[in-house]
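Written below as structure tokens is the structure these notes are about.
Heads up, one of the protein chains got dropped from this complex, but the rest are sitting where they should.
Moving on, here comes chain A:
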Amino acid sequence: MTHQLLDRYEQMAVIRRTEKAAHDLFLAGKVKGTTHLASGQEAVAVGASAALRADDYVFATYRGHHHALARGASPAACLAELMSRSTGLCRGKGGSMHLTKADAGMLGSYAIVGSHLPMAVGAAWSAAYRGTGQVAVAFFGDGATNIGAFHEALNLAAVWRLPVLFVCENNLYMEYTPIGSVTPVPNPAADRAGSYALPSELIDGNDVEVVEDAVRTAADRARAGEGPTVIEARTYRHHGHSRTDPATYRPADEVEEWLARDPLLLARARLAELGVPEGKVDAADERAERLVKEAVAEAEAAPGADPADALTDVWADGGATWRS
């Protein structure tokens, strides 16, 4: 199985470098608006994707670059979207917070906290109704566990016993405020699952193998008709909440502790343990480096968003006409 872990490692390395490129391009004035980087949380996306079928449905948040990439969006198409290029995933109409790759089952990134949990429930209902054996997964942050849609979604999914996974990426902070200071239970997602008679797993979200195992087990249960699972993956973001946040509110020793548990470092150590030669891991890093470098060049060279696109895609006929 070592080659599989090496693949996961390489995917995480690609995501890490794509996020770094997004950060650098922002500082260079080539990405506008804001970005919410997921550096440090790659193992959740890569581990989960590895456990899912190609036709399963994934819903992500505004911190969703890693999920789009893990489901098969190219770094070039993601970066082109961030750079307002017509070759972007959403042709420049979505931006960083709305990366979507529907043809890979990645059904969008939603920037209203918690809004996509009911959507995942609906996608799971649809899959169950059509009898396809697909599952739906909603990835969300710890902050989403205090919004109504989280609770409505868990309840409905539980009573309808739907094939849906609720995967919380608990990175300990909502935006600037620790989740623990506004939540009466220590594990904001896992501890609530019991209220809806749902099983929950509290896992190390920085260990890609642990994530993959937990998601596979939950997906198998869902496909077998045994209903939803809540997975709370503890992880940490290497950056602030968004571009403008230097994250000075986090204690230095906490940051240090988590940086030492960087998912890429953990995977590297595990690969060494399994006897994979270091050179092979370095080669994966080099391939990732090259791929993202080429992606940046490709995105930079792409044409800008087409002004004609501003008035398309409101309706199914492709247009925006609302009156005669």
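The rule we apply is simple: a residue touches a chain if its C-beta (ideal position, glycine included) is under 8 Å from a C-beta of that chain, and two chains touch if they have at least 3 such contacts; residues count from 1.
Heads up, the rule we're going with is that contacts and distances are computed from a predicted model.
Asker: If you had to name the missing chain as UniProt does, which of "Spore coat associated protein CotJA", "Alpha-ketoacid dehydrogenase subunit beta", "NADH-quinone oxidoreductase subunit E" or "(2Fe-2S)-binding protein" would it be?
Answerer: "Alpha-ketoacid dehydrogenase subunit beta"
Asker: With the full complex in mind, choose from A:Leu27, A:Ala54 or A:Ile112 the residue touching the hidden chain.
Answerer: A:Ile112
Asker: Going by the contact rule already stated, which one of A:Ala22, A:Ala60, A:Leu82 or A:Ala127 would touch the omitted chain in the full complex?
Answerer: Of the listed residues, the one touching the omitted chain is A:Ala127.
Asker: Of the residues listed, A:Asn155, A:Thr217 or A:Ser242, which one is in contact with the missing chain?
Answerer: Final answer for the missing-chain contact: A:Asn155.
Asker: Just the residue numbers, please: which parts of chain A touch the chain that's not shown?
Answerer: 57, 59, 88-94, 98, 100-103, 107-108, 110, 112, 115-127, 129-130, 136, 148-149, 152-153, 155-156, 159-160, 309, 312-316, 318, 320-324
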